[in-house]
Structure formats: C-alpha cells, structure tokens
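With one protein chain withheld, the remaining protein chains of the complex are depicted in position.
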Amino acid sequence: MSGTLSEALGLIVFGLAIGSIYSLVAIGFSMIFRATGLVHFAHPDLMMIGGMVGYTLATRTGLPMPLLFVCSGLSVAALSWLIDRVGFRPIRRQAALLNLIIATIGWSIILVNVALFVWGTAPLSYPQEYLPKGRIIGGIVVVPQNLAMLGVALAAMIALHLFFTRTVVGQALRATAENPVAAQLMGIRIERMMMLTFLMSGFLAGGAGVLVASIVYANFDLGLIGIKSFAAAVLGGFGQVGGAMVGGLVLGLVETIAAFYVSSAYKDIVAYSLLILILLVRPEGLLGTGRARPD
Amino acid sequence: MAIVWRRRFWTRSSGAIVAALVAVPLLLANSPYYLFLLNTIAVFAMLALGLQLVLGYGGILQLGYAGFFGLGGYTSAILTVHHGWPFPAAFVAAMVVAVVGAVIMSPIVRLRDVNFAMATFVFGLILELVYNQWSGMTNGPIGFRGIPAPTLFGLTAREPEHYYYLLLAALVVEYLLIFRLLHSPFGTALRAMRENETACRTAGVDVTRVKVTLLLVSSAIAGAAGSLLAHMNGFISPPTFGWATSVAILMMVVLGGVRSLPGAIVGAVVIRLVVEQTSVLGQYSNIVFGVALVLFMAFLPTGLAGVASRLSARLPAGARLGAGPVSS
Partner (left out) sequence: MSSSVSGPVLETAGLSKRFEGLVAVDALDLRIDAGEIRGVVGPNGAGKTTMFNLVSGLYRVSGGRVRLRGRDVTEAAPHLRAAAGLGRTYQTPQIFPDLSAFDNVAVGLGAIRPPSLRDALLGRRRDWDQMRTRVEETLDFLGLPTGGAVAAGSLSFGEQKRLEIGRALIGGPSVLLLDEPAAGLNRSEIDRLAELVQTIRARGVTVVLIEHNMKLVMGLCGVITVLDFGRKIAEGTADEVRRDPRVITAYLGRSDGARV
C-alpha cells in the first residue's frame, strides 16, 4: 500500500478512536440529560477520575487493559451514583434546574481538587505495556490500541443500542427519559431509573477515562478533554444518544485531520468553529430535534 | 407583582446610596489597596448586572459571558495600543465588537434552552481559545501589556480614585438603563415570557426578538466592562476571560438571587472578596469553594435576595426592603 493511503487510514482510525472516546462520554451526558434534564458539568471530571484510578490500578496490579476498563468503569459508576445520591437527589424536587446545574459545577471543582490531592499535579504516564505502539502488519503501520479503542467503543454502543431497544429495563429507561410522569403511572420506578442512568453513564465515563489516559496521560485536567465531549454531544444533537455517538466520531475525525493538516495548536479552534458553524446552520445539531416550536 | 412603567429611579434611598458611594474614596484616601479592590468589584458588578439581565430576567442560560468580556477588553487594548485610537472611541468599539459577537451567536436563540446553553458554553470556549492562540492579535497566553490609562475630556485617570469615579459612573448609568428597561412594556413582556412563552407569542410578543435584544444588551455591557478593566489594569490575559470567570459571574447572580438587581451587586461583592481571600486557605480553598457551592445550591436556592425578602416579610410594612426603588 502506498505511504499516503496508509497514512490517511491511520489518521482515520485514530480520529475514529479518539472520536469514540468522546462518544462514550457524550453518550453519558446525553443519557443523564434525557433522564433528568440535568446538564452534568462534573461528568468530564468523572472521566478524569476514571483515568486516574486506571493509572493506580495499572501501576499497582498490572491488570490487562480490558479489566482496567471494567474496574475503572465500575468505580466511577459508583462515584457517579454517590454524587447523585448525596448531591442531587435530596434537592431534585424543590431546586430549580439552574441550581442543580451550578451544583454540578461545584462537584466538578471538588473532583478536580480531590484528584490534585491524591495524585498530585504532575502528569502521570501509564506503564509501558499499556501505551499505544505501532506494529507493521502487511506493510501498513497499525496501532492495535487505536483499533481496540474503536472496537471497545463500538461494542459499547452496540450493547447500549441493544439494551435500549431489546431489554425491558432499557425500554423502561427510555420511557422515563421521554415522559417521567407517564412512566411512573406505568409502574416504572423513576428513582431507580435515574440511579441506573447515573451508574451506566459513570461506567462509560470511567472506561473512557482509562482509554484516554493510556494514550495521553493521567492528570487532573483531563476533564478539559471531556469538555470536548460536550461539544460532541451538542454537535450531534444534545439529548440524543445516537447524536452523541455521531457527534463524538465526527469531532474526533475533524480534530485529528485538522491537527495533521492545519496545525496541532489550532485543532481545537477548528473543531469548535465547525461546531458553531453547524449549529448556526442547523441549531438543533446533526441529529437533534431541539426546536423551540413544537413539531 | 405589578410592574410600574417609568418607575422613579431617583428616590431618597437610591440617592442616599449613590451619595454614600461617592463619598467612599474620601474615607479610603490612605488605603489604595482597598480602593483598587473596590474598583475590581465595580467591574464585576457591571458584569453581574449584565448577566442578571439576560439570565435572571430573561431566563437565558448564557454560559459564555466572560468571552464577551474578553471581546471588549482585547478590542479596546488592540485599538489603543496598536492603532492609537483615543479611549472613548476604543470604548465604544469594544461594545460594538461584543455586540457583533452576540449577533453572530444569535441564530442559536431558536434552540430549546439547554441546547442554547451548551452552544453559549462552546462559544465561550472558542473565544477563550482564540485569545490564547491568536497571538498575532492578542499576544497569546503571555497577555497584553501597555494598555494606556483612559483619557476622557482631556483628563487622564491616574489614581485609583479617578478609576473609582469612572467605574461608579459607568455602573450607575448601567443600572439606570437596566432599571428603565425593566420598568417598561419591554419589562412586562419579559416577566410574562418567564411564565408562559406560548401565551406571549399568540398575544403578539416577538419572543425571539426580545431574547436577542437581551443578548445584545448584555454583550454590550460585558464589552464595556472589558474595556474598562483593560485600561484600568493596563494589562489583560486570556485566563480572565475564560470558563472560570464565566462561572464566577454566574455564581454572583445566583448568590444574589435571580431577578434582583441589588442582589447581583451584592453577589459580585461577596464572590470577589472570596476570590481575593482564597489564598488564605491555601490548598484547601478550592475544595471549600466547591463544597460551599454545592451546599449553597441545596440550601439557599433563592440566593441572598430570597433570604432578604423572607426576612423583610417579617418586618413592619414601613421598613420593608421591597418598598425601595431598586427591587423589581
């Protein structure tokens, strides 16, 4: 295969890989928003915590990557649930949405500072075995980790899709997000569904954190990368799980291509500007239906 | 409850407050540090009022407000330093550029609340990135130095007192304008929109236009504040105009209580003081801040104004806070 073709392929795979990480976090956002109406500003920081926890597990126990993903995912799921239980649930009934959103900002600050205390300020790299390495297969440079990331993310998305459409619990979750009152009347326990939402989105964020941190590094400001997931969710149509997936992949691709062809410094601006442009033309996002006027 | 059109702004209480404010520098003549602190507070009071208008009264979740603050600051700085513009012209240009930025963003108003909020958030991120990376214009992360002191009618501000009066004048003018706006048919439409937008539409109110107007006005205010800050400090840098600042201004509004103009100012005072004093707590300050934020949202959702009105409801009628000219 020619050099540029394999280069391009490598770029695309990397872009999709990064994009799928954004998707995982963005899906979590969208789920929380659909189920509770909350814009969870601490969600990116949950991803960060996942990356940090993954680091500790990687250095202390040397578990293989998939297990790291699952363990971090589980711990962050628990943390996510805890934050909801302690921070939001008691006030969900009487507090205005704006207040809840600001409370999530407060949690974000708390999480970042806890990470600072526990892990310090210096960026921490995962041990050698976990870092992405290129291998030459059939004449092309292949980075197995990127493919693995893509694979994991795709698997997660497929699993989610099946969950939402084929299982009773998944459908109940969708019903709750669509119309909580009707769902309650149908016998669905709303609080349970919300708890499930926080657990699942926490799991995805934690796992995504491990994936990111293994490529980049584990540090308290990883949340900044998570903020791009915000952009991804908005790009695809905020509140739409499908949109979050598409938005994440598109953002990852655009960012990677921009970094390569324009400059690595400006890649963020290019990506965000594209987002704004798309929003100006299609304010509800690529797949969204957020128009103010009904129908 | 009732919105009084053309309600009188200048009453005994408001006049007394302004007079007291005018006298302050005389009391602080020997403490330039406090005067400087007050000046910074004044800039943020301007911002808090601007955000209160669009967020508290308009219900518009503008999460990228500090970005417009930056548009004003950098425009004013660039025009005076690189192009030799006089301060007044640069000041006006700063507001114009901020408004243009809002105009560019305005099609997003069609969106449902949350989508709009996210879009404003991203817009703020983009602006912060631009300030950091467009080094040719903004000098990047190092910051922009050498911004001249403001010169108005041949007078140049040099001492903290001069800045104080300049900022006080700006603040009073801003407050007056917002007050007028709220006590007019526009203000009535605004209140009604908070309660039932659909009914407003069929009653003949162009809801989109009202929201866009609020956006533009609040952006102009942010631009003005940015210009004033730039010339007051002589130096600006990107972190001042980023997400952290947007959050701080948001907290000022929420602390003061949504839909309370004096509350916004009190909020600005408190948050700025907290920010100044945080160094005292050292490492723990941020966590305390975060925890305080969460607790505050849980237990004091209506802000200080809410507390104040609950307290004043217990006082005899004549002493009620709500009877003054400044609440709405």
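Read from first to last, the chains carry the letters A and B; within each, the first residue is number 1.
Following the convention adopted for this analysis, a residue touches a chain if its C-beta (ideal position, glycine included) is under 8 Å from a C-beta of that chain, and two chains touch if they have at least 3 such contacts.
Note that this is a predicted model, so its numbers are computed, not measured.
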| item | value |
| --- | --- |
| Of B:A149, B:V172 or B:V207, the residue in touch with the unshown chain | B:V207 |
| Those residues of subunit B which, in the complete complex, touch the missing chain | 1-6, 177, 180-181, 184-192, 195-196, 198-207, 209-210, 213, 217 |
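To be clear about the criterion, only the chains that are shown with their structure count from here on.
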| item | value |
| --- | --- |
| Contacting residues of subunit B [partner subunit A, same complex] | 61, 104, 107-108, 110-112, 114-115, 117-119, 121-123, 125-126, 129-130, 133, 247, 250-251, 254, 258, 283, 286-287, 289-294, 297-298, 301 |
| Parts of subunit A lying in touch with subunit B, wherever the complex brings them together | 33, 37, 39, 87, 90-91, 94-96, 98-103, 105-110, 112-114, 117, 227, 230-231, 233-234, 238-239, 265-266, 268-269, 272-273, 275-276, 279-280, 283-285, 288, 290-292 |
